[in-house]
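All protein chains but one are shown in place.
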Amino acid sequence: MLRYLTSGESHGKCMLTIVDGMPAGLVIDRAKIDAELSRRMQGYGRGKRMKLEADKVDILSGLRKSKTIGSPIAIMVKNIDHSIDRLPAVLEPRPGHADLTGILKHDLKDVRDVLERASARDTVARVAAGALAKILLGEFGIKIISHVTTIGTVEAETKGVEFSQIAMKAEKSPVRCADLAAAALMIKEIDKARSEGDTLGGIFKVLIKGVPPGLGSYAQWDRRIDGILAKAIMSIQAIKGVSFGMGFDVGSGRGSAVHDEIFYERTKGFFRKTNNAGGIEGGMTNGEEIVIQAVMKPISTLKKPLSTIGIRTKKRILASVERSDVCAVPAAAVIGEAVSAIEIANAMLEKFGGDSILEMRRNYKGYIEQVRKF
Amino acid sequence: MLRYLTSGESHGKCMLTIVDGMPAGLVIDRAKIDAELSRRMQGYGRGKRMKLEADKVDILSGLRKSKTIGSPIAIMVKNIDHSIDRLPAVLEPRPGHADLTGILKHDLKDVRDVLERASARDTVARVAAGALAKILLGEFGIKIISHVTTIGTVEAETKGVEFSQIAMKAEKSPVRCADLAAAALMIKEIDKARSEGDTLGGIFKVLIKGVPPGLGSYAQWDRRIDGILAKAIMSIQAIKGVSFGMGFDVGSGRGSAVHDEIFYERTKGFFRKTNNAGGIEGGMTNGEEIVIQAVMKPISTLKKPLSTIGIRTKKRILASVERSDVCAVPAAAVIGEAVSAIEIANAMLEKFGGDSILEMRRNYKGYIEQVRKF
Amino acid sequence: MLRYLTSGESHGKCMLTIVDGMPAGLVIDRAKIDAELSRRMQGYGRGKRMKLEADKVDILSGLRKSKTIGSPIAIMVKNIDHSIDRLPAVLEPRPGHADLTGILKHDLKDVRDVLERASARDTVARVAAGALAKILLGEFGIKIISHVTTIGTVEAETKGVEFSQIAMKAEKSPVRCADLAAAALMIKEIDKARSEGDTLGGIFKVLIKGVPPGLGSYAQWDRRIDGILAKAIMSIQAIKGVSFGMGFDVGSGRGSAVHDEIFYERTKGFFRKTNNAGGIEGGMTNGEEIVIQAVMKPISTLKKPLSTIGIRTKKRILASVERSDVCAVPAAAVIGEAVSAIEIANAMLEKFGGDSILEMRRNYKGYIEQVRKF
Partner (left out) sequence: MLRYLTSGESHGKCMLTIVDGMPAGLVIDRAKIDAELSRRMQGYGRGKRMKLEADKVDILSGLRKSKTIGSPIAIMVKNIDHSIDRLPAVLEPRPGHADLTGILKHDLKDVRDVLERASARDTVARVAAGALAKILLGEFGIKIISHVTTIGTVEAETKGVEFSQIAMKAEKSPVRCADLAAAALMIKEIDKARSEGDTLGGIFKVLIKGVPPGLGSYAQWDRRIDGILAKAIMSIQAIKGVSFGMGFDVGSGRGSAVHDEIFYERTKGFFRKTNNAGGIEGGMTNGEEIVIQAVMKPISTLKKPLSTIGIRTKKRILASVERSDVCAVPAAAVIGEAVSAIEIANAMLEKFGGDSILEMRRNYKGYIEQVRKF
């Protein structure tokens, strides 16, 4: 079982995660984790803050001579601006944030006590944990990528573009968009929103290739891999929707057009020619590419702030302005990869055991052969 | 903590759930649970099977003189057609179902071993558990309703319609749709699909009113109420997407237009005039109506079956045909209510404790007063 | 993952369990489960009640043609005396029971609301679940037995007696004691206590043979197999202590005398000649026989009742008398086997995966070979 807790406030000492359950014998290249953190920081539309943070991980435990040993792995990313105790009180809760409910729930008198933890800065820890999961999945040839398909009103067109092409193009794009023309328009839309003191949201996809059939289960509701992935994605800050395969469009299709017929070739085994299901049927991975979409609302902190109520005065006032971004969909996509990686890795460990990478690989191979010979 | 397991196969003896964690002192009217099961069975577009099932619950444990006593509650619904051991083998896995992956995963040689459990018949147990949760929530004035907003290509228009109006209209509609004109078109679309041996999906909404602010938490990713609800909904058979508030449309809005400004009146406390967030901000309920959308794919079992591969012969063949429905979106909406009710009830118990309804109510009132006086 | 919930009141309709996570492909002989229930009912010192109950299981779900299919398995045992709603109120809480705290906790006005669920009758469900676990463990040559080592002041002497001898002798003994002379004295002690309206407790051991090394983990506190087993055993009604290997005597030994030196033979691999650790070191099974002791307090319901306080009158009164046993240590031993079996089965599934018995066996064999070749 792979599980993790995170902690840390955005102006506290650091962001932190403890990841419990990684198998022994895996080489962990710290640069790979830093690279994921760097991918998370990028994206046209991020604010000044992003430049302040040059996040580097400090692996506090769980490795010996750069190898996992079966111990829990703790990863720390220091915050450069450690000012939480000195920062002034915030008394104007921002619409769209945890601010107001957070103080009501916890009986707090300063919104800062809430926003410091509710901040998407916490995703640093989730991305670090996800980077570990990706390294594990890499041992089994499982690849996880993401790309942005809409920002504001601009939609990308990527039908028919291959996984590897999408990966390459998105990685090069300042808005993580695999459609160059759309990317240019997205940048314009971001510039316009910024100049107007406004913010943008959008939609991204996470694609996962190389997953064996049979992760997750239909046997009990809480073991369904789509439910598990949906929880992981929906729990990313500002995400308001998640879907698989055709997503919400599946509702308007006919059964005869939507379901992916089954084919077989001796060398390949069972396979599909279409993937409307997005790689998941019956709460299980079916061996095809997993396709996840998620929608992110526009950033809730506006330079031209919304109207709110002062928590002491109970009078109308403009909401507090923390330094912030115009658009963070490209970053959210990277975070989406990370949290998906963790859940897939957990499902792999559940299915194949995982005290050592040797054992896990042996069990995995046995199963793959079993499926092939079915 | 409220937790539950279900069991049962669609042609086994019964469908079953054990619900652990209900507070003591709650009157359970069995007729209310039966009524929820009856709501689940209805909906234009269901097949003959639905007529066979006149589901009635048998409460096996957890009550004394019709009251909860703090014990786990077991609910059984008998299957009329208990033929699982006699039914013939199924060798043609249906696209869109758990069939193929299920046998590969579990090393089974008969698809029936899979489809019996993967069947949406299991939602009988979840609806029964949800009915208990609804009774508990009713003590706190929390109401959960649902309505169908699209079937196939027909979309309903319900902007501006009040909660109680939607409840009433949807309840009367054979397709659980609160827009009468659209409902008529939906029925036509279902008739057309049936005559063509095809199936339909669609979109439904679950609305929850009267939820206090502060259920869920931003403090740890897995405690976010939106993630928790998303998992519960996505784990319903055939659901491929879930969203809150504006749903996927939120991605194209501007921050200034999307976020719900905060207002205050002495008698009401803090409130909003808009509800684009769908009642959830920062992973917590904010006290406004919770609005969930979910998309259901068209039923995977087609009268005019899709092409597949025989699992013994490895040759192309038509998929197996189990008796089935043309469209089950209205039923899915009712199931959506049930699973949401369970998660909200659990969040209530987590926040307010729950050894007795007396204690839970006292703690709830104390908090509501605390929030009002904030 | 193997998990289970139980439900049921002692005079309710039935005792019930849902066991989630059993691998597919396992033949379940119902007679084996009935046999375990029968073992649980036996033991010199049980009251009349035991004769009333001829517990037979009804498997409600999870099997097809007597084989597991990966579905959750529900097992029901009907109560012959289903009178819970008609039985009179109990107003005199019995010392040693959940009675008093149960009503305070749950705001109940009738002790019967508590004692119906708190009753050890619930262990019927745990024994049924344990019987499934034993069948699974049997596939791997793992055997679980138990014997009673003390009842009241009578201690058995079984030093040097082999596992199979203990199993055979205990099984034949009316007090599940492998020392014939002690067994005779135990029976006398029980007779004496009965004639005096009093009750007895005692100590039993659970022995588990054939467990591979490496179940459990030192990596995180809550994954230690000794902690997990201790929780399972301590949660049996009336158990007040649990220990491994030398038990509490280990505290007075010297390190040089207590620890089990390590040996090696090419054919056997690593092994020990002593087993003071009781098969567990560092929170993991070490491949030697697991030895668990547990102490059971004397039955709390006395024919010659203790003094208590009437919950309405608040006056001193004699405690309520439910029909009961003089001594139930032999039964507790059987229950100890069951709950241990479940935890070991869960640890096996965690280590070896378990979607099918084919897969689990393959993974198990691979690991055993890996250990042998180390």
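The first chain written gets the first letter, and so on, giving A, B and C; residue counts start at 1 in each chain.
One rule holds for everything that comes next: a residue touches a chain if its C-beta (ideal position, glycine included) is under 8 Å from a C-beta of that chain, and two chains touch if they have at least 3 such contacts.
Because the structure is predicted, anything quoted here is derived from the model rather than measured.
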| item | value |
| --- | --- |
| Residue in contact with the excluded chain [from A:E116, A:D179 or A:E350] | A:E116 |
| Option touching the unshown chain, where C:L37, C:V90, C:A178 or C:V295 are the choices | C:V295 |
| Residue touching the undisplayed chain, where the options are A:A24, A:A178, A:L207 or A:A277 | A:A24 |
| Hidden partner chain, touching residue among C:I73, C:A232 or C:I290 | C:A232 |
| Candidate in contact with the missing chain, chosen from B:P72, B:G152, B:G241 or B:P298 | B:P72 |
| Where the missing chain touches chain B, by residue | 1, 20-21, 70-72, 214, 217, 219-220, 350-353, 355, 358-359, 362-363, 366-367, 370 |
| Sites on chain C contacted by the missing partner chain, in the whole complex | 5-6, 93-105, 107, 114, 117-118, 122, 126, 150-153, 193, 197-203, 213-214, 217-222, 224, 226-235, 237, 239-248, 250-256, 258-264, 266, 270, 272, 277-278, 281-287, 293, 295-300, 302, 304, 306-309, 311, 314, 316, 319, 329, 339, 370-371, 374 |
| Chain not shown, touching residues in chain A | 3-9, 12-14, 16-18, 20, 23-25, 60-62, 64-65, 69-74, 76, 84-85, 102, 105-108, 112-114, 116-117, 355-359 |
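We take it that only the chains that are shown with their structure count from here on.
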| item | value |
| --- | --- |
| Longest centre-to-centre distance from chain C, chain (CA-based) | A |
| Length of the line joining the C-alpha centres of chain B and chain C, rounded to whole Å | 38 |
| Computed distance of Cα centres, chain C from chain A, in Å | 44 |
| Junction residues of chain C, two or more chains touched | 20, 70-72, 355, 358-359 |
